[in-house]
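Shown below is the structure under consideration.
The complex appears here without one of its protein chains, the remainder shown in place.
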């Protein structure tokens, strides 16, 4: 295996910093794999780029992301810019022979996502999306519980994802309420629970969605009100094939919910419940316990749930949100090294995008849409 | 107000005993209203009827329920027999000039429910259904919170009802899996969350349902397997009018869930969450708290949530499931006395039945159904 | 077995009503045993007595409790008056040949408790104290878990009891702050967790207590402030013998706590946790689960936890605080019928009182006190 890998980072916002923390921490956490060399950082202008490069430990900096992509020392590029730029940057990086680690969602338009997947295939480079929630050791444990047949055959699944950053009706209108940003909660949020569905069960086979707007309009800076064009709430029925039914409820205007992603999985021998707001915990009910002692068990993340052990040797001490990104980064490097890895690559990611678009279609046509 | 009221009870199973406990306890709990005189009890045969009359404190007993209905000393009749008998008994009692307290659901067939509502109207007698969950003091408190505008304008509602009595795939086939019993979870469970919706918001205006079977067949006593005809899972999208969207998920084969009815109400200024499995608690999030101290508040039922105070003068000590029936009984007597009362009468109950049937129709026709 | 039993009730406050509800409901709940005949009710004056007798379903009423005790139709007397009257009434009833069901605590003065126990022994009548928390089916289940060796040998126990009715420093001084009412939290609260300890483990063998006052004085109706004489907080270390250590923390000025009694029991193979504020739940951790699936299990009260099944045939639906009193009443009647029964009789109750007094002594002498 290579002993080092050259890293480029485009964007330094929420997710850009998260990538930077992962690149800085991964070697100390995992010990194995190539050492990331932080080569180049790009931002909207040279000044911000330099400042952030110093903070994040990158050597070179630039106000022109194409310069970074042209840098031969860069082998893998983190794309963490606003969604509208993902396609252009990821495709350019792939065409330049770089591996790509791009934040979700792939792109606003399905056609862009398709071009990205095609570019990855053509370039024969690793192209992975930033679906960090699938990296939680307890989500892996859910997969293991399912594989072990501990809860039997799954027959019903419920998903919820709720936050409250759009909950204030008097907050100023901004781009998330513009149709150009997408459908609303459906693509903004839906891809996350769908990524969990993907790693646990694969894609839904048919979907029926209903989108709604909690607030018809919002105030503008000019003192007027502007009609909201996106749907902050999405409610979806789906099937997973072979008669497994499901419900997915999304709301980005749900007061009090901060990072809630609830997963309820019902099987013929037990039930699993998970909530991202307490993502170091997992609830498990199995029918094999003594009748007087049946109950949901609260399992705390612990070293036996790899790779928790790479972070902390003691159980129940708690991983953080940023730690999930470090695990994702490690899986990316495993994939680059040609090993089995738990990633949502551009191909699988395109499937998620297609599912989201099918949901939107089902809303507009008010009918079930089958997914090939 | 009358000082006493003559009571007849038909049926002594789960709900029959629950009614009996209510009739025995109501006067001591509330102190006001007429004293129930336990006149007559009917069961499938005279022997069981006598035994139960002794246990439940009733004077006369009979193996023929029509005898009870013919008893002039009986003024109000509790009908707690299997659903198939509700219509016949309730109508007969109403026609005999009795008030009726009938367990939910009204009837399996919509036509029966319609006849029951018509009979109540014709008889000018009080006819009330046993929707005890609406009597929880904390459900009233939710109503008060909504009325106070504490969480602002509601824009989204989620309901779940789950139990696990149908969860074992190897449990023998019985009548709940026969089509003659109804649709399955939809009517068996759905009426409960719909009764909560009713008292808080009124009826849905449009519905779209998807019914599913966790198990295709079940073993029979004869060692063969028989195809399941009902749907133990129902997933429903709905609107409450004026753009309020909703999701209702029902599952009577949900391992580990014992009496779960979860209600999530999202408003423009806050959120309410309630779970019947912890029905002495209520979660409330309001945006008016200090920014660093925002969070869901766990409110314990207390004397300030009337009529909790009639049961216990100390807060947080906990009402029981049977206590809700005592409150329901008290509301019934208030209605009989011509006072304002919180009840689901046959008229409102018919509305709930119609909603359930519209949901079933939407499943079969795979389209949204508008409710008049 | 007798088919009926004559009941007298003295006092109709918080606990008086609770007894009345139990006497009204017990036969319908349990079906077995003698039918209570509600013979006589005593209150401070004839008028209140009559009113309450009508509400609670008692036949005769009196403003003179000695008249009730003299009534030959009364076979068992509920004593639910303020603590200061317990000794006189209970002893008089026993001397009159009645069985006695007396609310806790036995008496303020240890000497009174001793006289009560002596009177019970002399009268050869059943004399039982109202320790309702021990009647919770899940407390029985804890006993069963211990008996089954499911958590192995117990080595440490923690108890907490907290409410907030004395938490407001500006609430007017009243009798609970007077030394004549006892020590404060120690006797007011301590007897409850000690009753749980009693049925699960027996009496502590040595104790060390520290009493404290959250507020030095309180306002009086006259506008002055009066020094508080009792200790609203008590913190106790103890041993249960054979090296089992324990901690008991009591606070009746603990804002937000409404009926909290937390029990933590640590054994060599597992742990039990219980909280009275959610008394239909029990937490159990056992080491025998799979390593990746270890966790505290939340067990909901269910029909398999007798006598929950006598109240509700469905699991997880929830008993209420008043239901515990019905179970207690049933145990009383079993004891009267000469059967095994789960009760704190005056003898055992005296032991609890002695433990409390030893704790107070240890505080004053600042040393460990051994309990014989």
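When the chains are written out, they are named A, B and C in that same order, and each has its own residue count from 1.
Keep in mind that, in the parts below, a residue touches a chain if its C-beta (ideal position, glycine included) is under 8 Å from a C-beta of that chain, and two chains touch if they have at least 3 such contacts.
Remember, it's a predicted structure, so these values are computed and weren't measured experimentally.
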**Item:** Displayed chains contacted by the hidden chain, counting the whole assembly
**Value:** A, B, C
**Asked** Which one, C:158, C:176 or C:226, makes contact with the chain that was left out?
**Response** C:158
**Request:** For the chain that's not shown, point to the residue among C:70, C:97 or C:169 touching it.
**Result:** C:169
**Item:** Residue of C:63, C:143 or C:214 in touch with the missing chain, whole complex considered
**Value:** C:214
**Prompt:** Per the definition of touch given earlier, which of C:144, C:205 or C:271 contacts the omitted chain?
**Reply:** C:271
**Prompt:** What is the set of subunit B residues that contact the non-displayed chain in the whole complex?
**Reply:** 141, 144-145, 150, 282, 284, 289, 291-300, 302, 304-305
**Complete:** Absent-chain interface residues of subunit A come out as 14, 17-18, 20-21, 24-25, 27-29, 31, 35, 54-57, 163, 165, 257-260, 277-280, 300, 302, 311-323
**Asked** What residue numbers in subunit C mark contact with the hidden partner chain?
**Response** 151-152, 155-156, 158, 160, 167-169, 208, 210, 212-216, 233, 235, 237, 239, 243, 245-247, 249, 251, 253-257, 266-271, 285, 287, 294-296, 366-368
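Keep this in mind: only the chains that are shown with their structure count from here on.
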**Request:** Provide the C-alpha centroid distance between subunit A and subunit B, rounded to the nearest whole angstrom.
**Result:** 41
**Request:** Please compute the C-alpha centroid of subunit B, do the same for subunit C, then give the distance between them in whole Å.
**Result:** 34
**Asked** How many angstrom between the C-alpha centroids of subunit C and subunit A?
**Response** 53
**Message:** Touching at least two other chains at once: which residues of subunit B meet that condition?
**Reply:** 257
